[in-house]
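Just below is one structure, and these are the notes that go with it.
Here the complex is missing one protein chain, while the rest keep their positions.
The block that comes next holds chain A.
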Amino acid sequence: MTTTVPPVRSEDPSADERLLRVSPLRRLLGRPELGSVVGALAVFLFFALVADGFLRASSFGTVLYAASTIGIMAVPVALLMIGGEFDLSAGVLVTSSALISSMFSFQLTTNVWVGVLVSLLVTVAIGVFNGFMLTRTKLPSFIITLGTFLMLTGLNLGLTKLISGTVSTKTIADMEGFGSARALFASQLTLGGVELKVTVLWWFGLVALATWILLRTRAGNWVFAVGGGPEAARAVGVPVRATKTGLYMGVGFCAWVSGQHLLFSFDVVQSGEGVGNELIYIIAAVIGGCLITGGYGSAIGAAVGAFIFGMTSKGIVYAEWNPDWFKFFLGAMLLLATLLNAWVRKRAEATA
C-alpha cells in the first residue's frame, strides 16, 4: 500500500507516469506484510527444527488458537493504527465486555443472549466515547485511551465486587441460552484430526472483512487518508471524525467477540484480567507492518503478527525452554520485524 495508486493497465507507455506498470516482484516488495511473512516463515522453520512436537497436528490447533485470541483484537487495532491512532483500553475492554454480559444476565436472570447483546451495545458505546473524546478534544489518543484504560480497570474490579461480592463473576453455565451462545463463541470443531476452536474462524472472518474494507471500499481509503494526513484528508472531503470514531467502534466490536469467547469458554470471568494485553495487540500490528505514525499497514499483516506471537509463545513450551525468556524473544522479534519492514520499504521505494 505504499503506492496508493491502483495497478492500472497502461496501453500507452508515454501516458501519465503514475500509470506505469509495476513489476510483480516490486509490488510484492511493497506489501506491508512482507517483512512479517518472512519473519513468520523463519519462526516456523526454527521451531519446527528445535521443538519436538511442534509439527504435530494437535499442536497446530493449539498454536492457531493462541494466535486467534490475539489476532481477533489485532485486526481492529491495526486498522486504528493505519488511521493514525492508538487504543490503550483495548485489553481491559475485552474483560469489561465479558463482565457486563455475564453480570447482566445473572443479576437480572435473563436469557444469556440478552446479556450478550447489552454487552455489545456497551462496548461499542465505549468505542464511540473514545472516538468522540478524541475528535472533540484533539488531545492525543495515547492520553484519552490511557484514561479509559484506567477507568475501565477500576470499574471492572469495583463494579464486580460491588455486584457479585467477589472478584470473579458467578457461573452462568446453567442459564437459558448458554448452550447456543457457547456454540457461537467458544465451540470446538474437528477438521481432519485437528481440533480447531471457533475463534480461529472468527479471526479469519474478521481479517477477510477488514482487508475487504481497507482495499475495496471507500471507507478503507478514508482510513488510509486519515492516517496519512488528517488535514489533507479533511481538505479533500474525507469525514475524519466519523472515520476515527468508526475505527474505535471496530475495536469495541472485536473486544466484544473476544470477551464473549472468554466468558463462554470459562463460564466465569476474573475481573482483574486483560491489563497489558493492549500492548500485545499493538505489537502484533507493528510486527505485521503497521507504521506507528499511521497511513500504512494491513490487516493480513496484523494476522501474521498474531500468528508469530502464537508460534513463539507455544513454541517455547514445545522446545522446553524456560518461559522467563519469552518476553526477551518477543522484544527481539519486534525489533527485527520492524527493521526488516523499514529496510524492505526503503528498497522498494528507492527502486520505484
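Here are a few things to note about the model shown:
Keep in mind that, in the parts below, a contact is a pair of C-beta atoms (placed from the backbone, for glycine too) under 8 Å apart; a residue touches a chain by one contact, two chains touch by 3 or more; residues count from 1.
Everything below uses one rule, namely that contacts and distances are computed from a predicted model.
The protein name that UniProt records for the chain not on display, among "Sugar ABC transporter substrate-binding protein", "Alpha-ketoacid dehydrogenase subunit beta", "Nitrogen regulatory protein P-II 1" or "Putative circularly permuted ATP-grasp superfamily protein", is "Sugar ABC transporter substrate-binding protein".
Of the candidate positions A:137, A:166, A:217 or A:293, contact with the unshown chain belongs to A:166.
Of the listed positions A:23, A:58, A:107 or A:217, the one in contact with the omitted chain in the full complex is A:58.
By the touch rule set out above, chain A reaches the unshown chain at residues 53, 56, 58-59, 62, 65-66, 69, 157, 166-168, 171, 262, 265-268, 270-273, 277, 313-314, 317-318, 320, 322-324, 327.
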